[in-house]
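These notes concern the structure reproduced below.
Shown here is a partial selection of chains from the complex, left in place.
We just call them A and B in the order they show up, numbering each chain from 1.
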Amino acid sequence: MNRYGPMFGPDITFLGVPRCTLEEPSTYVDADIVIVGAPFDGGTSHRPGTRFGPSAIRQACYLPHDGSRPSLALRVDGLQDLRVYDAGDVEMFSGDIERSLSSLESAVFAVARAGAIPIVLGGDHSIALPDATGVARQHGLGRVSLVHFDAHADTGDIEFGSLHGHGQPMRRLIESGAVRGDRFLQIGLRGYWPGPETLTWMAQQRMRSYEMTELVSRGLDECLTEAFEIATDECEGVFLSVDVDVVDPGMAPGTGTPEPGGLTSRQLLDAVRRVCYELPVVGVDVVEVAPPYDHADITAYLGNRVVLEALSAIARRRHDATPGNPPWNPHQPLLDAR
Amino acid sequence: MNRYGPMFGPDITFLGVPRCTLEEPSTYVDADIVIVGAPFDGGTSHRPGTRFGPSAIRQACYLPHDGSRPSLALRVDGLQDLRVYDAGDVEMFSGDIERSLSSLESAVFAVARAGAIPIVLGGDHSIALPDATGVARQHGLGRVSLVHFDAHADTGDIEFGSLHGHGQPMRRLIESGAVRGDRFLQIGLRGYWPGPETLTWMAQQRMRSYEMTELVSRGLDECLTEAFEIATDECEGVFLSVDVDVVDPGMAPGTGTPEPGGLTSRQLLDAVRRVCYELPVVGVDVVEVAPPYDHADITAYLGNRVVLEALSAIARRRHDATPGNPPWNPHQPLLDAR
């Protein structure tokens, strides 16, 4: 049986981690993490190109691609302290969104069923539907909350005559029951979409959406703390969905629907760290990196570092769960106790 | 009733020609030409972005967008001497190729049925299937030959699990009977695709494909002359399909599947002129202009000029058909008889 591998370009893995093959569960039976590429941009309403996101995120690093990344900040090696595999890309023809999303959901579910955390590299945000659904099928529909960094709510209804697209996955997730509306936490929204009708629908679902105005006036950290409490109420796990456009397009230009006025890269990395260190994350996706619009790979680098930050924080969380290990201290100087 | 207009960006027409609305035949009842945008890249196997092709081709010009373009070479005004309308874009969701191609076919057929020549601005080459089919439905299945400029044969079978995509339209056209295999003229093929199996299928269809080696060793003009004879044998009309990647990617970088070693821009423009001046063209598409990979809009400019060259030559052909008008003479100095 063949491993499919990347759809576009050569067959590589995320920074050189070992490969696995989704069709052969034995190849990832011991996995903590399985990386899955979703090279799909058929759901994009504007600039396409995220089909090259998985390939770009996998290789956007100047260090050797040797399957090791010791975090200076968290003092763990997310690629070594966890058992991380890369399953390559799911075949996703951009011209057939229904079939493609279905294939991805099967892949994500296979990973979750094996007891591993799937980290899906998008691709456009359409994939959040199969990503979170695949995880919820394993952990229980309605039992996984969703922490969602994004400039956009992605709760649209039918667009271009289709139920599916990168502006709609969050509505579909709530409608299907995969995720409870009142366990949906959105961080970084801004701009001029969606309109009142959709916002009313969102309010009816009791979603909790933090627009940039609130984040700026109250402070991002306070808002995150509040959101984390909601996320863990009556939910066993958290799915983290990071749309890179939550960062200001001035810092992350390689994306399809840029909305000025976003977070800084530093803020996003710190927030992702907190989510993965403080919450029981059971799935992650990083979406909307569009290499054709990138410059000097800086947005791809950011996507790569979001993945590493998540892995490092998950590893540190597990490390600190061992009795006797002291908790992580952000004030500790880098070279103390080395 | 609303005119749909361009899918991406503002609602503009090709260089300022008047608008028409496909749903209202009265708006183009007197048309010679109707321009239709096909902002679709869901069939692209590699670099996407041709969804922005229609918008880019429509506006890639430094002259006033005033619906007039007097050709220095052909001494006609393709936008004034012909009645040219722009119908805006067909709604084509890139995530649903079957529905999108079907919508486009209806639009093209509506134009052809009204007695006008459709000029479709792609979009990826998947659209050649509905483009040529829509025309053939009007002029007779198998009664329209196809002159096809391209680096690629586009005769693939199933790819990514789909019958449709930008590498397959020519096979579908022959299989359906819309175009006869032995009236298929391909100019500019090169590179490493398709493989022997597909080539054998093509030979069985009695297609006539001019690879660059033959074009260089025999000369482009001689090959065109030969092809034109085939094209007009037992066919009433000719559909011209221009994939901008027939030009060398060094000169036309804004495309999805660049294959080095192609024609120059000058060669393509001259060849398009000959096709539209010497043959009874009944439909045209210009495809695979991918703005995200373009530089300084040079590929969009080329696409724009291919359209203008076609329009000018069609106008000149009609002008010269009037008894008493002398034929066009390429040796005539620009300012003679002004």
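Methods note: a residue touches a chain if its C-beta (ideal position, glycine included) is under 8 Å from a C-beta of that chain, and two chains touch if they have at least 3 such contacts.
This one's a predicted model, so the numbers in the text were calculated from it and none came from an experiment.
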| remark: The full assembly in this file, of which 2 identical chains are displayed, is built from a number of copies equal to 6
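Assume only the chains that are shown with their structure count from here on.
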| field | subunit A-touching residues of subunit B, taken from the complex the two chains share | value | 8, 41-44, 46-49, 51-52, 91, 93-99, 126, 160-162, 164-165, 292-293
